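All protein chains but one are shown in place.
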């Protein structure tokens, strides 16, 4: 029999804050009531703030982020359209698979799992695409499987410098709300995320930001869609309603989650994720282990994918953490299975929680046969956490974010 | 400021039982944990019991019942396929609209809103379809907009008697779990429902029953699908997992909801719905009003759509109930708007709840100008509710159900 | 197996509003934390508003209202002190029993159960008590067992007109927060209530208002007390703390309950209780039944004790309501057992809820053998509820309250 907290350090679903949990404990209500918009209209407005878009539209679909991947494609592209995508982890891989299923002509750039979206390579390809055959470029902003953050702005520059008109799709499932994301500034046309990561909620809502250009494209795109149709959803959302029954309890939770994010201040949220992630990375170094994301410039502030030493099966680390210490760590996906375990460090998190994850990981690594000194990683993280965070004004962007 | 319970008598979402609400107040957990199947595998098994299928597969998609409408179509049909559908209410209308959007060639039988699926007319059409051009026949088992229950078994007979091979699609959103539904016995190939009606949960899960024949059809069907793909879902479900993050809290709620349904006994659940609905119908008669569903044989046990008297705007009845008595009644949809208000009487319900809805409806009707004697409908319902329900063994089917 | 809401119409615990339930779902916290007063200090201030005292102190004791009965006595009186009390229902009876147990010399005025505190008789006794032997006069503001509200102001006048110095004790368990109560204006020295009635919370907190005169008396009173000692509690409360672990979750609930009461406005709360109670009383009249409280001037706005007709056992009414209709009605206590059933109509309540209770009571009365026409009481109440409530400004007192 397991006792105590079930320690949850997977990269989503993340730990739901108490106030969000409270907010979801609602009796059901009429989603067609005249005052339903009192709840929903503010959500759309605040989601725009989080997506950092003034010009775009943010919609919510009952479903998961995967559903919004599909919504992005089917609303704006036509069968046979050529698109440019990079494969560098399980989630970019799955989006490619979906694009193929939906009948797109996908030009795949295959990379090491641990690499970031290759803006330079994309620039080269886009530059060579003189006749604009490429209708869309996809970027996985934060590859959750490898803990790699890509430079979306650089891909935008690649498009702009080639005067290329392709739509820019971004998977922001494990970044939006946790890592700086700037929909308008980066010229993102379709930005996809879900409720169960930075938004600190259960799964069940996919959110999608749609630029005016993407919305215009949806008027002529010829892929079939119904459930995920932008037109129906946007028309109903405009007055606060949905074309079908929404998960009302999640909307109440989202209200409280957004309040929390905006009260903390987005830049403070991002800085907090960076600081906490730095502690985890320091621990990994102290253990003498390596991250999938080798170069510091692409290491994710929301998830760390940690390579186990030669001869130590990552699945065993995860199993021990789960069975003996009531702790869920993320597994290595696809080809990384058995080689990598992941610590999710996003959402409603603090120093003590990261140290919990690290101290359990140390015991599990040790039990799985790794030569890890107890307390070594914890101490490295504590050295960072013991220093108070730098206070941020609400508007000031932390240096690292600005440099992205 | 409103005080007291928010009385909810729309036909979904329905009132969530306390034990189900409790069950959903869970911290998040790892949906890839080794013991996740301990929660989920039993759900699939029990859903099969509720769908009354032994041979079929029941899947759950994060989303709404509407999403499962789409799943049913895109997994089993090909672009341009001819299908047979009847329009006799807003939800059958919307399913037709979806079918058109998805590129089907829809043969629509238009009926009065208040009529049931015309099994005889379908029989005629199917009999005339010698070359089997019709690939699927759609039935809205319970048209939520009009409170009409159709005879699915009769449509099955129509198919069988024509030796017709079309797939049989059934929208059971407001019937499955509340009104007798027999997937295998009636030869239903695709049975769609959602979490927020008879399953007494918030919205957010669509369930779909798929017959072996439909599953086989999905292997060759040429519509594009990804999020709602049966193959991915069925493969993952087989071991208790999902191809993307499921709404774990709803799965916990569903566990408790299924326990409740099966503990009460499905036949007892159906008999209870019938008895409670009879009280509502008696009240409508006592008021001198008419139901959309004029013939008793098609009146729904889950929702009553009540026509307001000449000169009384149903929207006003609904508005008064909401503003003054904190009660949500269902509105008239589409052409019925202003002419009809609906009382949902399904899910976790008892006599006192129906009387609450009726007593508020009386006051709202009166205030909206209807000539209704206070207490008249309530008294008619009480006369029925005052008699104890007939005790059912778990296996005995109540007479009415058996006659369907 | 029971389905649907468990209808709760006993006079406490009352139905807890959803927002209060949400507020109580908290993880535990340190009740000695430096910021604990942020939660608690506002509670004490707002309780003073509800008690209508500026000069007094309101304390909360973990326990029930019964505990505060004891706190009132043991902190301000000495063994053998003479006190004046009336017995006219189960709760005034129990307070007398407690006073005897605690060693007081109780002068009991015995009355019919259904009578109110006899201010005139008290005036006579106090006038005759030339040497001030009587140290305290006890009033049960609202006798929950009989549904009788007494005139506290009249007892204060009786004291004043005799220039009598006795302390004035008031049991406001089922009145404070629901029926107008004016601690300072009426010169109440000890005002007792609990969390589970007008405060719309679970049981577990007793509240007590203590006048400066009572607080002074506690310095010399010679009864033994420890747990309920005013001095310890008042000293700790002053900075927001408690002498022992308080039920933190209830404090969070109380925060939300007080917000609700003060947002609605106390006078609006009182007027709402009066209006809803009037409907219940109209139903009782329509049934041809009588209340324990025969004279309208003393009929309680929070609970109605209804006499069953000759030959109808009230216990049977209650049993049927519970077993067959999932509804809790209050029983007849002490000598009223079997003769009376009670409907609690206080706390977070609206028209539909009262009609629920009435419609179930009709069926239960009928089934128990009473000659009651279905719908008759409901109709009488509807006639009152169908009229919109008179809007009150926040400061205006409704006429009836002012006349008390």
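Note that the chains take the letters A, B and C in the order they are written out, and that residue 1 is the start of every chain.
The rule is simple: a contact is a pair of C-beta atoms (placed from the backbone, for glycine too) under 8 Å apart; a residue touches a chain by one contact, two chains touch by 3 or more.
Model, not experiment: these values are computed from the prediction.
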Displayed chains contacting the withheld chain: A, B, C
Omitted-chain contact residue, chosen from A:191, A:343 or A:378: A:378
Chain C residues that touch the omitted chain in the full complex: 5-6, 8, 10, 12-16, 21, 24-25, 27-34, 61-67, 69-70, 79, 98, 101-103, 194, 196, 202-204, 223-229, 243-250, 319, 322, 328, 331
Where the unshown chain meets chain B, residue by residue: 18, 21-23, 25-27
Interface with the undisplayed chain - residues on chain A: 1-7, 15, 17-18, 25, 260, 263-264, 268, 272, 324-327, 348-353, 355-356, 359-360, 362-363, 366-367, 373-376, 378-380, 382-383, 385-386, 388
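The rule is short, and it goes like this: only the chains that are shown with their structure count from here on.
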Fitted rotation between chain A and its twin chain B in degrees, CA, nearest 5: 180
Inter-centroid spacing, chain B versus chain A (mean Cα positions, whole Å): 35
Inter-chain centre distance, chain B versus chain C - centres from mean C-alpha coordinates, in Å: 45
Numbers and ranges of chain A residues touching at least 2 other chains: 21, 25, 27
